[in-house]
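Everything below concerns the one structure shown next.
Omission of a single protein chain aside, the complex is shown with its protein chains in their original locations.
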Amino acid sequence: MKSKRIRAGAAAITGILLLGACGRGGPAGSDGDFTDGKLVLAVLNDQSGVYKDASGPNSVKAVRMAVADYQKKYGDQAVVDDIEVTSTDHQNKPDIANTKAKELYERGGADVILDVPTSSAALAVANQAKSHKKLFLDVSAATTELTGAQCNKYTFQWAYNTYMLANGTGTTVTRNGDRNWHIIYPDYQFGQDMTKSFTEAITKAGGTVQGTIPTPFPNDNFATFLTKAGSTNPDVIGTMQAGGDLINVVKQFNESGLKERGVDLAVGLMLITDIHSLGVDQFAGTLFTDAWYWNMDAQARAWADRFHDETGTRPTFEHAGNYSAALQYLEAVQEAGTDNADAVVGKLEGKKINDVFLRNGEVRAKDHLVIHDAYLARVKEPSEVREPWDYEEIVTTIPAAEAFAPAEASTCSL
Amino acid sequence: MTQSVVTPAPVAEAPPAAATGAPGLRWVLLAAGLVTALALPWFVYPPVAMDIVAMALFAIALDILLGYTGLLSFGHAAFWGSSAYVTGLIATHYGVPFPVAVVGGALFAMVLALPAGYLSVRRSGIYFAMVTLAFAQLVYFVGYQWSDLTGGENGLQGVPREFFGIEPVETDSFYFYYAALPILLLGMWAAWRIVHSPFGRVLVSIRDNTQRARALGYEVEKYKVIAFVLSAGLTGLAGGVFAINHGFVALTELHWSTSGEVVLMTVLGGIGTLWGGVLGAFLAVMLADYLASSGFDGIDLVTGSVFVLVVLLFRRGLWGTVRHRWLTWQRRRTSPGRTSAGADPSRRGP
Partner (left out) sequence: MNAVLQYAVQGLAAGSFYALAALGLAVIFGVLGVVNFAHGAFYMLGAVTTAVLLDTLDLTLWWSLLVVPVLMFVFGVAVERLLVRWLLRLDPLYNFLLTFGLTLVLVELVKQRYGVSGLPYRAPEALQGRVDLAGVVLPRYQLFVFLFSVAICVLVWLVMTRTRVGMIVRASTEKPELARALGINVGRWVTPVFGFGVALAGLAGVLAAPFRAITADMGNNFAIILFAVVVIGGLGSIVGAVVAGFLVGLVEAFGQAYAPTFAQILIFVLMALIILVRPAGLFGRKEATA
């Protein structure tokens, strides 16, 4: 009886396999210049988890703004009329991001996937882009792996990475006189990468790192770590914590008395939403590297005003980055005259770009990292704040070539 | 007022399985189940279909403990996730066909479950739940920090899908589904065998009355540890297939929220029904998949409310409720006037 069941099962499987082989043809061939006669931009990000405020649904709106701008600019000259923007929530779960990316490329007709926060999700999507030979423009994920060891021809990193964050802050703060550092970092990949880049930058700028303290994650009690870091009398404590943990560090730093002893706080990764949620008074004076700030000049400001009309809030650099990535993708498609990924990659590679988000930008051909000017920012004192979201003062502009690691250092081979 | 500390009532209502009655129905259900499993990737996107079946085995494995041994493990993500990592590592470093890697992962989960089970079964009931949760959190921390091995929060990327050089299986998730399905079905069959074996009956008697089982000479702790390890092994099987299906492993698989998710699936399907987990997994995976493109951003609101409602109003779960209805109806039909003394489901579907 058992063997009968197995045989029956085997027969059924064979049958279905055969049917499957017949029913499913090869991939849809592209007859025209555009598959299905349209262009699909798919935003895949976290719309319900911790990255919701920093990117989330408003990034979809930013991408729609880019499409509108493209259509306005080219009008009848546009090579494609039908442009669709889709929005998918990966719920901050990497496996959902992975499946959805696959589905978007295979069945959703997506020509490009945008955004994708969390590094594990972004790296998985990059692999899908590689195997489906479709584009992925990462905005929100910061891991250097995307344009390093795990890079591929179809993946671009548009806004920032851990090197940019660490190098900018480490170098500039050291040069400005804070020579002795103590670093506390969350003991996982991001924290380890950041600490490594920070240490290199500080040493190169003539400073010393007196010690580094790994911390557990998540953690809400940093008092002892701060006491320990303060015990070597550093000029500045660097924290690589992010999100809720960063807020814990800052609150407990303010409370520890280190500030009054003249110890500064430098932050590895800070988003304007962090300042907004904790209040500018808690962060006042903190130095960090930003990829873009909405009020940094007239051009950014004008776009931020438009964004505000659409969303009722001010854009983060990730919102602007998504806008820029979508716009430049459309420009490249316009140039190539097709949505064929290889052709579009060809147009993007080596392209020099100046737009709302990218200043002195260049899509590096070697590793597909988009380099551009970065900014060392200082959080304003409460008395300096003139309007809502007016939190940052740009201290220094870090030129594109210095802001990112040189191409020669990249381990990427496309 | 109740003092459940003193008089614990078994979680599952289902008494031991003396498989009686309607054998015909069983075969019909079995056939329907198999056809559904085989047809699934035709109606559901194949990688999602694979997730459903993997999660189903995960929920079934949990039910061996929850429904048949009376132990709520709130830390099964530790076995699911660690098997996923080990499977991924074996596949990446040794290039073996994926079933071999999956078996390796499952074995690792069993090895890990041995000390964890040994410690956890020293406490029962609600303590057991808390201890397993804490244990899983420990595994999560290790996975997070040991990034040389696990890739940390970048995840273990680029897990290959070797299958004896058979191209369609390796590249197309539609064919991969049929290649991996037997592993999971085998796991489900094993789960069914376990709960219907003499060993399974001892587990149920431990669940129903630990003192009595002990008085009868059973080494209760030993049985519990074995059940725990077996459950972890089946969980590992499912977690390994899940890892190969996705081609990478992320820390989410070790996170306590994954433990919670599988408990939800089991409870939703019906504790102590074994097959209810399949329904629970189907609904949970499809819901997450649907919500991803729905524009609704409060998935936990739905999940949490379902939890509360099921626990308050449908403790039998979906499968349990249907089975209960069917059995009472049948009983009423065959022997009118019989009271509900034995009305509880006394038999499991295939």
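In order of appearance the chains are A and B, and numbering begins at 1 in each one.
Keep this in mind: a residue touches a chain if its C-beta (ideal position, glycine included) is under 8 Å from a C-beta of that chain, and two chains touch if they have at least 3 such contacts.
Since the model is a prediction, treat every value here as computed from it, not as a measurement.
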Quick one: jot down which shown chains the absent chain touches. A, B
With the missing chain put back, one of A:Thr227, A:Asn354 or A:Thr411 would touch it. Which one? A:Thr227
Which of these touches the unseen chain: B:Val35, B:Ile126 or B:Ile166? B:Ile126
It is residues of subunit A that touch the chain not shown, namely 48-54, 187, 213-216, 218-221, 223-225, 227-228, 231, 243-248, 251-252, 255-257, 273-274, 276-279, 281-282
Extract the touching residues of subunit B with respect to the undisplayed chain. 1-6, 8-11, 72, 119-120, 122-127, 129-131, 133-135, 137-138, 141-142, 145, 256, 260, 263-264, 267, 297-301, 303-308, 311-312, 315
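Just so it is clear, only the chains that are shown with their structure count from here on.
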Suppose each chain is reduced to the average of its Cα coordinates; what separation in Å results between subunit A and subunit B? 36
Which residues of subunit A touch subunit B once you look at their complex with the stated criterion? 9, 12-13, 16-17, 20-21, 24, 47-48, 52, 57, 86-91, 93-96, 98-100, 102-103, 107, 118-121, 123-124, 127, 131, 143, 145, 150, 187-190, 192, 216-217
Please give the residue numbers of subunit B that touch subunit A in the complex, ascending. 34-35, 38-39, 42, 45, 47-48, 51, 141, 144-145, 147, 151-155, 157-158, 168, 171, 173-175, 178, 181, 242, 246-248, 250-253, 288-289, 291-295, 297-300
